[in-house]
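Have a look at the structure below, then the notes.
For this view, one protein chain was removed and the others were kept in their places.
Up next, subunit A:
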Amino acid sequence: MTEVSVAKEDMAATGELVVLKSVNKHFGALHVLQDIDLTIARGEVVVVIGPSGSGKSTLCRAINRLETIDSGAIAIDGKPLPAEGKALAKLRADVGMVFQSFNLFAHKTVLENVMLGQIKVRKADKKKAEEKARSLLDRVGVGNQADKYPAQLSGGQQQRVAIARALAMDPKVMLFDEPTSALDPEMINEVLEVMQQLARDGMTMIVVTHEMGFARSAANRVVFMADGKIVEEAVPDQFFSNPRSDRAKDFLSKILHH
């Protein structure tokens, strides 16, 4: 895993793909992001964990500006996030996003869901877009569902389509906002397997999740958040076996011993 990221860093002009500098955000009186500094290198897989309400989803959504920030700076591939308009849309096309509630376009078929962005944003022609959509759907294992509507699919299948839809844009980085939290237990693995494959293929990923197994096996780095702050950052082995902060020890003791 480390080799992959090192190799990628050599190719790129700079290894830093996503940079957050002293980012602050309030929801009313709640200071949900407090002086967040975080740098994600090209090809790196970062898993963000922490208790509910710790700000990890907000952090994830702020990276493609689905949430605005009050102060600080976020840059992707060296470019600061534009505030509004076409420039922002263009940047978002380079940042794949997978939501907890899938959010597939309910009035379009699975195939159309994966083709839409290619045609309307990347201006690809229809035939090429369809070819690419079908191959991506095959890659995530739902190729035979292409002509169905999202509501006809299981949660796990819908989430894999959502991943294909994001991949169709050839994103530089993929954001996952609790991608398995709305799934039935038996469907979680089929989604995690797709994500692990992506990680092995060298995709830069920021994953907010409660799946500690995924964090152990696929992450280069674990970021532990609590109360709007990044409390601890470490490689997974070190974080899970030997957490430094009391907050992380407390959190892990609550979720790991079952």
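Convention: a residue touches a chain if its C-beta (ideal position, glycine included) is under 8 Å from a C-beta of that chain, and two chains touch if they have at least 3 such contacts; residues count from 1.
Note that contacts and distances are computed from a predicted model.
Colleague: Refer to UniProt and select, among "Putative Zn-dependent peptidase", "2Fe-2S iron-sulfur cluster binding domain-containing protein", "Amino acid ABC transporter permease" or "Lactate utilisation protein C (LutC)", the name of the complex member that is left out.
Modeller: Its UniProt record gives the name "Amino acid ABC transporter permease".
Colleague: Would you indicate which residue among A:92, A:132, A:160 or A:221 is in contact with the undisplayed chain?
Modeller: Once the missing chain is taken into account, the touching residue is A:92.
Colleague: With respect to the chain omitted from the figure, which of A:103, A:181, A:196 or A:245 is a touching residue?
Modeller: Residue touching the chain left out of view: A:103.
Colleague: Could I get the residues of subunit A that touch the absent chain, sorted low to high?
Modeller: Touching the chain left out of view, subunit A contributes residues 64, 66, 84-86, 89-97, 99, 101-107, 116-117, 120-121, 149, 151-152, 162, 165-166, 169.
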